[in-house]
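Excluded from the complex is one protein chain; the other protein chains are retained at their positions.
The block that comes next holds chain A.
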Amino acid sequence: MINAVLVFNNSGQPRLTKFYTQLETSVQQRLISEIFTLVANRPNSSCNFLPLPPLLANSSKSTTPGAQHNDTPSLVTYRHYATLYFIVISTSTESPLALLDFIQVFVEALDRLFENVCELDLIFNFETLHATLGEMIVGGVVVETGLDKVVEGVRSQGKVAKRPVNESKGGLTLSGFGRGEVPWAGR
């Protein structure tokens, strides 16, 4: 299952935090900053999988291998779009490559909703950001990966607000984020 979805920007400021297990706020913040440290030092040519951050590595080491194995978060997947990092922490029941696609769908859905999405949209409409994620993941389990259905689901909850007019700036440039044209598209 998916344990957490995080979005933060290039300087480590959170834009979305969603933990599918209850976690102390301070621990949440520490985890975010640990992951940011890991992710910020990676060149663009690196792969999209992170080693486990110390917080998770220590706790997963302590559990006995085998029985507990599938319950422990073991995979940190991320994608970097313009100014934002999208991170998914998951257990081994998720497929690493499919998660990359999942993030892509998430961003595409946001792009569809906001028409050329950029970080500012997400800052000012973080409720919509949560609603979009809520259409895709419930309780750590993926419920929808179809772009149209996700967008439809969010729109049914009400009009998606536009960013304030005077705040406009370049979007996340969906077509241009490095390896955006996923060759292994899982859809």
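Here is the rule we go by: contacts are C-beta pairs under 8 Å (C-beta built on N, C-alpha and C of every residue); 3 or more make two chains touch, one makes a residue touch a chain; residues count from 1.
Here, contacts and distances are computed from a predicted model.
*Asks:* Can you match the unshown chain of the complex to its UniProt protein name from these: "Protein VACUOLELESS1", "Ubiquitin-like-conjugating enzyme ATG10", "AP-3 complex subunit delta" or "Ras-related protein Rab-14"?
*Replies:* Missing chain, UniProt protein name: "AP-3 complex subunit delta".
*Asks:* For chain A, which residues reach the chain that was dropped from this view?
*Replies:* 1, 3-4, 9-34, 37, 40-51, 53-57, 59-64, 67-68, 70-73, 82-83, 89, 93, 95-98, 100-101, 120, 123-127, 130-131, 134, 138-146, 149, 153, 156-158, 161, 164, 167, 169-170, 179, 183-187
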